[in-house]
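Here the complex is missing one protein chain, while the rest keep their positions.
Now for chain A:
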């Protein structure tokens, strides 16, 4: 079970799959989702199985999410901000062959 070290302080909100997430200043999206008990952030491109936060420092690319419509963003490397719409990354990005 994950819990915050500092229980009090200023908060703001963003959404994950439409659900309201309460974040604190300085949170990455991955930190805020972890604090909210959310561990399933995407599906593996290869196996389709669920993936989530692993390294928390930008190396492993396991915590990819879609942020405001932009796919494959690293949740651990992106600061949480008020009003963001975050979604699970489902499979690989479709690239339009021009």
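Brief remarks follow.
Just so it is clear, a contact is a pair of C-beta atoms (placed from the backbone, for glycine too) under 8 Å apart; a residue touches a chain by one contact, two chains touch by 3 or more; residues count from 1.
Here is the rule we go by: contacts and distances are computed from a predicted model.
From the set "Aminomethyltransferase", "Carbon-monoxide dehydrogenase large subunit", "FAD-binding oxidoreductase" or "Aspartyl/glutamyl-tRNA(Asn/Gln) amidotransferase subunit B", the protein name that UniProt assigns to the chain left out of the figure is "FAD-binding oxidoreductase". Chain A meets the missing chain through residues 45-46, 61, 64, 72, 91-98.
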